[in-house]
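A single protein chain has been removed from this complex, and every other one stays in its place.
The block that comes next holds chain A.
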Amino acid sequence: MSVFRKSGLVRKPTGIFNVIISEVKRVSLQPVQRVTYTFDPFHENAKTVRDLMFILSFPKIRETNYKCAFKTNVVCDRSEGSVECKLENGKSVLFKTGNLTTLEILQQLNKVVLPLVPPPQDLSASIPKTKSQKKK
């Protein structure tokens, strides 16, 4: 069986999972100092926080900032879940996940955090040139 389609247009996938994946690829935790999850596992909408916990534990996302700390509070008071992101500039972002989906949280997180990500540094200027490169 061939993996590729034999006929028809090859379109860009537009399902919800693909949208979530595209948002996850954009996530960067560089300006984030600490992330605190609070949820009640027996609550109706605890799935959102748990999915977010799993997504932000991906190695590629962790690589963006190893200094970012993750804290989890498992409560039993039937309260809705929340995610608090403390930024390095002193501000914090609180997501009340009672009526939010994972995609919405990721979109808002990227909207807040990505502008604070410093631009990538130009490393070529710091690398010293060799004699042959200088002659050229």
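Rule of thumb we're sticking to: contacts are C-beta pairs under 8 Å (C-beta built on N, C-alpha and C of every residue); 3 or more make two chains touch, one makes a residue touch a chain; residues count from 1.
Note that contacts and distances are computed from a predicted model.
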{"item": "Record-based protein name (UniProt) of the chain missing from this complex, from \"Large ribosomal subunit protein uL10m\", \"LSM complex subunit LSM4\", \"Immediate early response 3-interacting protein 1\" or \"serine C-palmitoyltransferase\"", "value": "\"Large ribosomal subunit protein uL10m\""}
{"item": "Missing-chain contacts mapped onto chain A", "value": "41-42, 44, 46-47, 50-51, 53-54, 57-59, 72, 74-76"}
